[in-house]
Each structure stands twice: as structure tokens, then as C-alpha cells.
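These notes are about the structure you will find just below.
Only a single protein chain was left out; the remaining protein chains are all shown in position.
After this line comes subunit A, so read on.
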Amino acid sequence: MDDTVVGNRSSPSYRWEVPPGRNGWAQPTHGPAPANAPASAPAVGAVAPGTAALLILADGRFPAGGHAHSGGAEAAVKAGRIHDAVTLEAFCRGRLHTAGLTAAALAAAAAAGVDPLVLDEAADARTPVPALRTTARRLGRQLMRAARATWPSPELDALAAARPRGAHQPVVQGLAARAAGLDPRAAAYAAAYESAGGPASAAVRLLSLDPFDATTVLARLAPEMDRIAARAAEAGHRALDEGPGALPAAAAPLLDIAAEQHAAWPVRLFAS
């Protein structure tokens, strides 16, 4: 693998520098008006520029493979740990504060401009079990495909070339956010939301849970998602100068163990 394709890892800071000749950090342009860039002037009211792009990226219908994954919910349902809205909420809260926080910080760092190959290694280090590494790379590859089609960018092309079998999904998510003109906090939001939203929608299918209850679970977790996204964004910014050591490494051992077991089931509804 040729690191120079993606970035200069020997640079003193952890900023990702695309080699000269590429478009650099500029938004991909299709013509006089960059189609992907958020409006540069602040919008009237409190809504941040780029909000619409964030909604697209975080939409469960964004075609990046998420529908086939339960975020550990299938294993937890089978073990009896999720059986109703209350236990679903506990599960989603736990995932948000552990794997969710870690993913959100990786995404924020990628959106801030930290070298994605450094982040990909950091993600491996934060993902101890092989089953979840495989899942993260598979989903990263699928997200890469969708993101390159939706928000073409030389940075996404460069990472795709360096990691043809897929980089960790949160890293791709952060870079996709960046290509969509979003800031690190928006990237963190997308990852944090997905960490709870994935299991919640899977639980509806697994338990025939009332869909209104599942959505209420997410609404109840919203203030915590705000805090996680803010913390992750702050860590992502710090990683620009301090490197990946600034990123949280919160883990959930039970998710890890259950994911390994789930991967060996012969009959299952979800891929993870």
C-alpha cells in the first residue's frame, strides 16, 4: 500500500495532507455554484449551514448497507437482554456512551482533517474483536461507495484507493461528512445517532416492537446524543494536534463478546 496516495504520515501534525495536484480541501465543484457546499452565510435562525446535508447522511435510508445490521441488538434480543422498550433504551444508551462515543470521535477527527489512515489504525486498536472489525470495514466499504456517488471528492477517492477492502465505517463517515461540506460536530452527530438508531430499528423487526416506542426511545436519548456529539467533536479537533491518543477508547465488552458469538450463528436475520 502506498501511503503517499492518501497523505503524508511523516508530517509533524496529524493533519491529513492530500498530495499537490489534488483538489485539496476545496469542495468538489460541478460548476459555478458548488452543489455540495452549504450556504456560506449563516442562515436566519439557529439552524447551522449544512443541516440538510447532515439529514441526508444520517438518514437510515442512506444506501450504505446499515439495514442488514442490528448493532448487536439481535444477539441481545436472543439473550433476553432486550425484550421491550425499557430494555431497548438501556441497550441503546450503553452503546451510545461506549462504541457510539468512540465512533463519533473517529468520525469527527476524520471530518476535521486528521489523516484517515492514522484513524483507521486507531479504529482497529479500539475494536478488539475480529467480528466487529470485519463488520466495520464491510460497512465502511459500502458507505464509501454511496458517499463517492453522492458527494464526489478526491479525498474519498484517495481513501478508497488506499483501503479497497474498506476502511472502518466511522472514518469513512467522517470523510463523507467532510465531502458533504459538514463540520466535525455534524460528523459526530451522524455516528452518534447511528449507534442508537441502528439497534432501535432492528429491534422493531426482531421483536415486532411498537415502532412508536422505538422512536420514543431515540427521542429520550436525544439530549445524550447532543452531549456525546459535542464531546466527540472536541476530541476530534484535539486529535489534529495531539494525534489519535486524544480520541476516546470507550468499549463495551459484552457487545464485543456477543458480536463474536453472533457471527458464528448459522441462522440469523442480521449480518451483525
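Heads up, the rule we're going with is that contacts are C-beta pairs under 8 Å (C-beta built on N, C-alpha and C of every residue); 3 or more make two chains touch, one makes a residue touch a chain; residues count from 1.
What we mean here is this: contacts and distances are computed from a predicted model.
As stated in its UniProt record, the chain not included in the shown complex is "Urease accessory protein UreG", which appears among "Urease accessory protein UreG", "Branched-chain amino acid transport system ATP-binding protein", "Carbon-monoxide dehydrogenase large subunit" or "Cytochrome c oxidase subunit 1".
Within the whole complex, the absent chain has one touching residue among A:Ala48, A:Ala146 or A:Ala251, and that is A:Ala146. Annotation: of A:Gly50, A:Gly65, A:Pro116 or A:Pro170, A:Gly65 touches the absent chain (contact as defined above).
Residues touching the missing chain, restricted to subunit A, are 28-32, 61, 63-70, 138, 141-143, 145-146, 148-149, 152, 202, 205, 266-271 (touch as defined at the top).
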